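After the structure tokens below, expect a handful of questions from me.
Note that this complex is displayed minus one protein chain, with the remaining chains in position.
Order of writing sets the chain letters: A, B and C. Residues in each chain are counted from 1.
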Amino acid sequence: MLRKLFKFHGGVKPPTNKAHSTTAPIASVPLPDRLVIPLHQSVGGHPRPLVQPGDQVFKGQRIGGADGNLSSAVHASTSGIVRDVLPAVMPHTSGLTTLSVVIEPDGEDRWGELDRINVRAATPDELRDYLRDAGVVGLGGAVFPSHLKLKPGKEGKLDTLVINGAECEPFITCDDMLMRERATDMLKGISAMRHMLQARDVLIGIEDNKPEALAAVRAAIAAAGEPGIEALAIPTRYPAGGAKQLIRVLTGIEVPHGRRSTDFGVQCFNVGTAYSIHDALEHGRPLISRVVTVAGNVDAPRNYDVLIGTPMDHVVRLAGARPDTDRYIMGGPMMGVRMPAFDVPVVKATNCILVGSPVLFPPPPPEMPCIRCGECAKACPADLAPFEMYWFSRARNFGKTQEYHLFDCIECGCCSFVCPSHIPLVDYFRFSKSEIWAREREKEAADTARERFEFKNLRQEREKQEKAEKLAAKAAATREKVAGDTATAPPGAAAAVTKPGGDDAKRALIEAAMEKARLQKAQVAPKNLDVTSPDVQAEMAAIDARRHAAREASSDPHPPAGQA
Amino acid sequence: MTSYLFVILGAVLVNNVVLVRILGLCPFMGVSKKLDTAVGMGAATTFVLTLGCGTSYLVDHYILVPAGVDYLRTLAFIVIIAAIVQVTELVIQKTSPVLHQVLGIYLPLITTNCAVLGIPLLNVALHHDLLESLLFGFGSSVGFSLVLVLFAGIRERLDGADIPAPFKGTAIAMVTAGLMSLAFMGFAGLDKYH
Amino acid sequence: MLTALLVMTGIALLLGAGLGFASIKFKVEGDPLVDKIDAILPQTQCGQCGFPGCRPYANAIAGGEAEINQCPPGGEEGIRKLADLLGREFKPLSEEHGVEKPKSVAVIDEATCIGCTLCIQACPVDAIVGAAKQMHTIIAADCTGCELCLAPCPVDCITMEPIVETVDTWKWRYPVFQIKQAA
Partner (left out) sequence: MINSPYIRKPASVQSVMLQVLLALVPGIAAYVWFFGAGILVQLAIASVAALAGEAAMLAIRGKPKALFLTDLSAIVTAWLIALTFPPIAPWWLTVTGTLLAVVIVKQLYGGLGQNPFNPAMAAFCLMIVAYPALMSQWPAAGQLDFKTQIELIFGGARHVDAITGATPLDALRTALRSAASPDSELHGLRAAQLMDGPAFGLLGGKGGEWVAFGYLLGGLWLIQRRIITWHIPAAFCGALFATAGLLWSLRPEGFASPLFHLASGGAMLGAFFILTDPVSGATTARGKLLFAAGAAVLTYVIRAFGAYPDGIAFATLLMNILVPIIDMKTQAPVFGHKKD
């Protein structure tokens, strides 16, 4: 039966450049001298370190524990000694650091004791917790913790499980090779996911420029004989591999920004994730390696099975980087992230190390003003009007950008790709988004501060009132007591007597403590003495003397402590 | 019937109060930075002007002319309009405080908005009857609101334009108003066709 | 002459009555505008504007008693937003009220702190915890960076530390125009 495919708006067709890296099978990488494993590798909380410098770790041992449920564990990729737990430069455009575990491999690559689970007997919740602790995250690039996506929607079941083998980005072929070589295992992972999600159908979408992968997957489906799983060739058009676009193409459903796809009866996983889930559930192996495409400015583009934490240049060396290499890009040429250094580690999000050179990826021609030609709107797969969002982003009018649905932008790069004025549109959108986020953080902080300030005022008001009441009561009591006497003290008098006394006592205490602190603290040497004139120095000395005298005077040798 | 239509159309387009008669430029330049406030100002002016035209006609026709004191017309009209503006201000303050704050100095300005005085006086000069006066006032203020809103739309977009520094703000707004006025000259002669 | 006087008096009386009625009928209670202004202010509660907190300043702005450019923590951005809301002209930050500084938090040198609780009383948002004679510490997440705790500290153990950028707070920069200055 021929299934009806749907279309998404826009999209572009950049040259795919996929042929070279698919000529050779996936290769393994020799152990590097050092693995740097960032603890924060997924969307969500920052996992806490479970090891200390000097610890011996085994392959697959958990070294970072998930921080809450929206987080995912991290594991040692090989056996060896933990040399350090420190902030290291992470594979992120900012070049900022994140807490990482540095492991020196012992070369034995010894597995530790594996934490197995009986897939048949375990409940779905147990399976999800297991996957969280096995560190399985989405390997398409978004690295969202998979266990959170393996919950069916409100109805407890799903219409369609979409498996993403589209791989629309140019140069990247890791999913292609994975499907060609490991289709059977991948399919087992899909079965497990289907079971957890109670999905009726499984649709595997593969772009029609990968006939070998499609054939391999179809053969595996035929061999497995499980009904309801179908592999479909979809037209090659970037970004068909975007989760929302693929769901649209295969099912016709458009999942709006900010909504869960399960609410629409669909869920989407990458083929690599499916394979990792199989690896974890069947063999008990956590996610410690992934297939990475090395392409671009190298002699022999190829796919490698790379341990998480391997420095990128270690892998690139195998493929033969050319001398004019000026940067690494993590991901493809449309959405890839510029790396701050060559030795940043491969992480779970690294589907491709794209080696760049000024010839391969020349700097864009000078940016011209927008002529509102609408090419970007024609290319936008989210049906946005990028030129309007650009116009207001440039003017920093963020309210207006949101009116034009800035946050529905998936930053696929189609608009920048087609722009005849060579405007880095996506950069403007990233800028606007992060400014808006920053503003929201500030707004939240301001709201908390307002609340706390108002609460403090309320509390002070209450305290003042209570104090006044207490004083009034006391005064009344005094009045009663002296009622027999001829003269009645005015009610304020009692307060006037006690209050300054209390303050005096307190002040004295503080002064005493200050004196102690002054002695504790190494004598503060006056600064910049050599540049001050004698006059000034004399003045300073006079002031010091005065201050000292004042301090002596105030430190009453007999503090009225009894009154306090 | 058609003649009433021509009164309205003529007032809205052909003899647009701002772009052709060049009346009421102060709020036109002052309250056109944002679309929302322009809509508010347009609504306020429409209310005041229509009401003002009706009231001033009644006062003129039934008090001033019979009493033979039509030389007091300007004075009386000013007082009436000022009162209507005050009422409008109170209503807006009640219903939309932000609009009130935004229109702040402009609401009292409606009092001195030459369009608001000019249209009732034109009504008298053109010998309009009560209905015509109301329609003319309404048409003129709709014309005012229309160009105010359109102008605000353009100015909101100009906010992002790379305008040379000396022309930023009011200068380029004046140029824009001039070009809009030029465009409205295209309607010239339409009201003469019968 | 008499007619004219009578006519004008009549008109004036009529309108006066109408206005009087309207002013009673449409009387406004409270001022929702203050909330809108307060929402723009940064809530540092630092008092640099000359008012004891953000809300009093908001009240003052709404009442026309204060300029919109007296809030250094809000910076130019804040002034722009206020100008927008109120339909006033933008003004640069007034110098007598301070300068815009990078956002920072207070840090207590815990070795020097004598536990006097003066800073706790000074903190407008209760972001300092500690008890008498015990060292205090600052809840960094709640600190607004208002610097009000600096002055009361008798041993000068509080310093302001600029907030360090992390991956979570990192921002994409404004894309730079790449037009080459061709001759």
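The rule is simple: a residue touches a chain if its C-beta (ideal position, glycine included) is under 8 Å from a C-beta of that chain, and two chains touch if they have at least 3 such contacts.
None of these values were measured; they are calculated from a predicted model.
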Using the touch definition from the top, which of A:68, A:211, A:365 or A:399 touches the missing chain? A:365
Of B:22, B:98, B:121 or B:180, the residue that touches the missing chain is B:180
What residue numbers in subunit A mark contact with the hidden partner chain? 8-9, 12, 14-15, 93, 170, 244, 248, 254-257, 259, 329, 331, 333-338, 356, 361, 363-366, 368-375, 377, 381-385, 387-388, 404-405, 408, 413, 416-422, 424, 426-427, 430
Missing-chain contacts mapped onto subunit B: 149-151, 153-154, 156-158, 161-164, 167, 172, 175-176, 179-180, 182-190, 192-193
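Note that only the chains that are shown with their structure count from here on.
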Treating touching as the only link between chains, describe the layout with one word: line, ring, star, complete or other. complete
Where are there more C-beta contacts: B-C or A-C? A-C
Inter-centroid spacing, subunit B versus subunit A (mean Cα positions, whole Å): 55
Report, in whole Å, the distance between the mean C-alpha point of subunit B and the mean C-alpha point of subunit C. 38
Report the inter-chain centroid distance for subunit A and subunit C in whole angstrom, where each centroid is the mean of the CA atoms. 32
Contacts from subunit C onto subunit A in the complex sit at residues 38, 41-45, 53-55, 112, 114-116, 118, 123-127, 133, 142, 144, 154-155, 165-167, 169-175, 177-180
Note: in the complex, subunit B contacts subunit A through residues 156-157, 159-160, 162
Which part of subunit B faces subunit C closely enough to touch in the complex? 33-34, 37, 59, 63-64, 67-69, 72, 75-76, 79-80, 83, 86-87, 90-91, 93-94, 97-98, 101-104
